[in-house]
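Have a look at the structure that comes next, please.
What you see is the complex with one protein chain gone and the rest in place.
Note that the chains take the letters A, B, C, D, E, F and G in the order they are written out, and that residue 1 is the start of every chain.
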Amino acid sequence: MNLDIRYDFNRRKRIGLRETVWGEDKNIDQLRRITKNLLENKELVFITRINLEKSKALLEIYPDAKFYNDANCIIIGQNPDQFVTQKKVAIISGGTSDLNVSLEAKIALDIYGIYSETFIDVGVAGIHRLFDVIDEINKFDILIVCAGMEGALPTVVGGLFSQPIIAVPVSVGYGVSKNGIAAMHSMLSSCSPGITVMNIDNGYGAAMAALRILKNFSN
Amino acid sequence: MNLDIRYDFNRRKRIGLRETVWGEDKNIDQLRRITKNLLENKELVFITRINLEKSKALLEIYPDAKFYNDANCIIIGQNPDQFVTQKKVAIISGGTSDLNVSLEAKIALDIYGIYSETFIDVGVAGIHRLFDVIDEINKFDILIVCAGMEGALPTVVGGLFSQPIIAVPVSVGYGVSKNGIAAMHSMLSSCSPGITVMNIDNGYGAAMAALRILKNFSN
Amino acid sequence: MNLDIRYDFNRRKRIGLRETVWGEDKNIDQLRRITKNLLENKELVFITRINLEKSKALLEIYPDAKFYNDANCIIIGQNPDQFVTQKKVAIISGGTSDLNVSLEAKIALDIYGIYSETFIDVGVAGIHRLFDVIDEINKFDILIVCAGMEGALPTVVGGLFSQPIIAVPVSVGYGVSKNGIAAMHSMLSSCSPGITVMNIDNGYGAAMAALRILKNFSN
Amino acid sequence: MNLDIRYDFNRRKRIGLRETVWGEDKNIDQLRRITKNLLENKELVFITRINLEKSKALLEIYPDAKFYNDANCIIIGQNPDQFVTQKKVAIISGGTSDLNVSLEAKIALDIYGIYSETFIDVGVAGIHRLFDVIDEINKFDILIVCAGMEGALPTVVGGLFSQPIIAVPVSVGYGVSKNGIAAMHSMLSSCSPGITVMNIDNGYGAAMAALRILKNFSN
Amino acid sequence: MNLDIRYDFNRRKRIGLRETVWGEDKNIDQLRRITKNLLENKELVFITRINLEKSKALLEIYPDAKFYNDANCIIIGQNPDQFVTQKKVAIISGGTSDLNVSLEAKIALDIYGIYSETFIDVGVAGIHRLFDVIDEINKFDILIVCAGMEGALPTVVGGLFSQPIIAVPVSVGYGVSKNGIAAMHSMLSSCSPGITVMNIDNGYGAAMAALRILKNFSN
Amino acid sequence: MNLDIRYDFNRRKRIGLRETVWGEDKNIDQLRRITKNLLENKELVFITRINLEKSKALLEIYPDAKFYNDANCIIIGQNPDQFVTQKKVAIISGGTSDLNVSLEAKIALDIYGIYSETFIDVGVAGIHRLFDVIDEINKFDILIVCAGMEGALPTVVGGLFSQPIIAVPVSVGYGVSKNGIAAMHSMLSSCSPGITVMNIDNGYGAAMAALRILKNFSN
Amino acid sequence: MNLDIRYDFNRRKRIGLRETVWGEDKNIDQLRRITKNLLENKELVFITRINLEKSKALLEIYPDAKFYNDANCIIIGQNPDQFVTQKKVAIISGGTSDLNVSLEAKIALDIYGIYSETFIDVGVAGIHRLFDVIDEINKFDILIVCAGMEGALPTVVGGLFSQPIIAVPVSVGYGVSKNGIAAMHSMLSSCSPGITVMNIDNGYGAAMAALRILKNFSN
Partner (left out) sequence: MNLDIRYDFNRRKRIGLRETVWGEDKNIDQLRRITKNLLENKELVFITRINLEKSKALLEIYPDAKFYNDANCIIIGQNPDQFVTQKKVAIISGGTSDLNVSLEAKIALDIYGIYSETFIDVGVAGIHRLFDVIDEINKFDILIVCAGMEGALPTVVGGLFSQPIIAVPVSVGYGVSKNGIAAMHSMLSSCSPGITVMNIDNGYGAAMAALRILKNFSN
């Protein structure tokens, strides 16, 4: 059978983003072959949604690989052309449980050389915690806001800050908020203007959305 | 056919609440017969979700009836045993569009002699409007919070106030928030502790929930 | 990375409730750090939705911790300011399978010093069992009603009792009632007036809703 | 085009039930042609879900036709072979708003010569109303139970009575119970044993289910 | 805590059905206590949805217990008052995968002394298999029809047979039919008249619905 | 504003299908401009889902236009290159209510010169009607099967016939089958092998799927 | 009653966006009062989702108001502080039916002085139309992409262009795509990286998201 992988090597030229490998639905064999193929083409390997077991299989072959357990990501190799900008991204999140999504976003930005900082546990139920860091957050140029449960954080952030806001619903919760859909609907129907939304748990996508802004507007 | 209505006249004795008539799925004939029956039994008639056309049919027969256009309610007759309490209820709402639900709650409380006040347009997108009235709201004993769209208001209120909170999702919005379910899910999964939730648009039910507290705890 | 936890220590002052830790989406490391931080701040640690394995990790460090297996909760330390009231809460439930949710509510009330009693297995299919305990239940001031399957119990209770009713849908069932949504919808659309509803399985939230009433109305 | 209708004239022979015409999605022309065709074949015409306007078009041609406004049904002609039985059916319903579904069931039974009686407004919120008629209902052999809102009535009936129970969810309600699905789920997941369920608003189908029992078990 | 179980011992007197124990959401301790309690009261113990592991715990104590692996049921003790009838029930099913639901129904009928027979693998895709057994099926008085996937079998059966039909959707399938809801919706909206429907996988309930007919109509 | 329409004139060259105009969400102005533009380019105008009112506006300008009221389609002009084939398509449907979808498919085939015939009212509840026309249907080369309600017809057809089957769910029904989703899910999960499915009410799409087969396989 | 509107006049200062009035759920009286209040405060009035009838009521009072019929918007007064930027926005849409959402976005940008252009009818089914305008689109700095039906356009755009992409699902379609949710899910799960999504039909929100980028990155 013709199972050759057609990696989109031209994406970098075309839109300035390299292809990332989605690890969840691939088995170890597939991940090994893709990694080998990418490294031979001098491409950085960045795999998201990869668990510990699959990562170990790659770490055996590539001991320099870096596995981020909290973010379920692995990085193998170097990104040849880093992006230089003074702009920076704040990653704001409502609770400790949203951490892995926040970190996936942070690592994805790191790869491209974007500086970012995380603001964890500034949820809406204790809104004073958010107010305490308003000045600090205002030093950042793009806000990625992660929240599970009722997903109200981006709405409050949207009413307080003027920066571009990329909201990421997180699949943290139970009952009606179990899978993150309640948070996602909350963000999409926010009464704060101009809030954009990613798929549930898509920290990586939020980083890429930020990168699109930075690539086109930083120089 | 045996179409006699078995109105629950004993409910008042049993649980201290009189039965309210749900107008939406009843035709004019049915409403006329129920009204006549209730008045003959010295019961106040309170019909919710009744439109202008049906109301006119009743106003022709009972010119003293009082129709509330904004709240889609009609009241005919007097409530014989009003309830006396110093406690009062604040009805907080995020936008002008939530008005009819807020008013349904207010009118239902009025019938039982409960004092209430409305705080309209204190939505989350401009959270300073809510902060401006914190002291004022703290004078009230129960908070009914109505919100459509993303339904974040009860969560913020729940983090700022210690009173019992009865949240009412409102079917105001479009796309994913069109029918109020997004707001309802948001309220049910609130990360603020102890927020109770009613069915969508159920302002009347929120008033009855408040009444249950006041009846059992005011004396 | 800046992963410092911003625990909402002021919540107790602000609304009289201390923050509870949601254990389900936190790993052992996170739970250890949060526990240490809370105890250093003289706060009681109350973790819900924690499984046996995570609990053991904490019990090794804090042998005085108390793990409730049936309720999936752990308590570490003491609540410094108990709340004193003569009022008491009945926790009514339709079946043995709802037990863990009922117990989560009971334990959360215990922490604040609220007296409560459970009435298990008084489901609607054998309604006489509920009628047998009417007088007993009428000695309580707030009713928390837990039910899975078709969730009809709060409706029947709401027609028989005048107290505030906090309904908790339970994720017990199969087919259309598998995840508790059928029970939740049943409770939200109850034809008994003034029934308030919590998220599915949210026994803790029901206790906090009761506490909000007791805090504001007991003295 | 070949638009000839292939009416299932043999159904009566095959399973003892004649075909009923579903009026909602048919236009006046189609209804006229079907009616003419049926009468020419000496078949009774029974059309459900037909509105006033369509009915008028048929009444002009067949002045002896009988239109039931409350049930949205029309009957033209006579049923040649009535069914003789001493057994009878009780149609129990929670509220006046369920009336049209209850009546559709009653009329469908009438056509086959089955005696039935309606028990309206014996809803669960005032459960004593149901208890008042227990002995009366026990004189009936099959119970059709119609309910909208939270749909709890069949569960309570199922715990009190031993007869076959055919539950019909009704699309009466608002918010989560607007379209009858909450009531249907409630009935399907009833904790009372042996309750069978029809599609939402399907009073006619409930009558046919009763007829299947009576046909096979009455002699 | 007051965790005494209030088993509905009067149900047998009231509606002629004894209470069955739902095993899925109960732990071994709870099952042990319920079993002991029931046997002390001379009641047959019938537990559905019990897995092998829980069953073993009971088999150790009650070696005479009978565990049905294919149906996930266990029976302990004897049913004192069997029901005598010449009527019998056919359990028809579309595929081998529906077997466990069909068997749950069969065992539940066995307990009450009702004779039944299974017709497996007579699915709609090869409709001639059903036609081959028409005469055989016509010797039965009630038809329980189990089907997963698209759930078309009860519709075809309903067009061919005049007996009472109790349809049971089965959670067999994938994609849109994974959890049995597609089959359930198909059965509820069947264009064959008078088909009644149970919750997904509720073989036990179907047996109880048949029993309600037989109890009331057999003598 | 630049509102010029970019009609896909090359589609005919590229894939042999001309673009059809979807009338439902376009206003009269837009339809007028599109029609004028197409006719100037010697293209046949075929508009689906167009109501009587919009059609009249076009008929005033183009009196030779042909409006099909039952199918909600309008045709203006001639299709220059008809397709010649001996193959023919059967359009099978379960009830008179499915007629408009069946006709939309038939008209779309007519435009390309494909011969088709409709078989109406051969639904599953009276399966003998289908058996009566087996030989007749076997003279056709492709089967388009339209069904609403429980959507079982394609499954039965799929078990009896070997031709390509294109199933079209129809939004005829009520309760759980109101919008055609139950029928669609039933068709997608059919246990008959090789049944392909279109979107709800998409008679036009079914015709185009048939055309794709005929274009590539007829010569 | 206290029905004073608390317009968020400080939003402009706080986040640089003025509040827009949502017209759909407000009646004429409410719109009149809000308009009067805003104009007295020297604020531009911009009302979205307003129909012809409500607009006429305002045009009578404010004859200089400008009503956009295709976009269901009205503008009254002038925006005092226009925003100056060389950056411009392309609004790309798949079909003529998406026009009103595209225009809502365009008008909202106009108010703030942002230059934008629309690219209509460049849908995915005829992908060459999109390829024809690649160079033209590359002159724009932000891409708003509107699409109904299957919502594939943003995915293709995302693979071809490097700019920030704000995708707007449109409620154009039928069957499974009737209300825009299929398009929204398609956009959220796009395999093109960094696509952000708005609520269904939220053209205004997309403009505000673009404005957030331009405000923070243009100087």
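Criterion: a contact is a pair of C-beta atoms (placed from the backbone, for glycine too) under 8 Å apart; a residue touches a chain by one contact, two chains touch by 3 or more.
Nothing here was measured: the structure is a model prediction, and the numbers come from that model.
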Interface partners of the hidden chain - shown chains only, full complex considered: A, E, F, G
Touch with the omitted chain, as defined above, among G:124, G:144 or G:168: G:124
Hidden-chain contact residue, picked from the options G:31, G:45 or G:152: G:152
Residue numbers in subunit E that touch the chain omitted from display: 95-97, 99, 103, 106, 117-122, 125-126, 128-129, 148, 172, 174-178
Interface residues of subunit F (partner: the chain not displayed): 11, 14-17, 20, 87, 141-142, 158-166, 184, 188-189, 193-199, 204-205, 207-213, 215-218
Where the unshown chain meets subunit G, residue by residue: 94-95, 123-127, 149-152, 155-156, 158-160, 173-177, 181-183, 185-193
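Basically, only the chains that are shown with their structure count from here on.
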Relative to subunit C, chain with the most remote C-alpha centre: F
Centre distance in Å when subunit A and subunit F are each reduced to the mean of their C-alpha atoms: 44
Residues within subunit E bordering two or more other chains: 11, 14, 158-160, 181, 184, 188-189, 193, 199
Overall pattern in which the protein chains touch one another (line/ring/star/complete/other): other
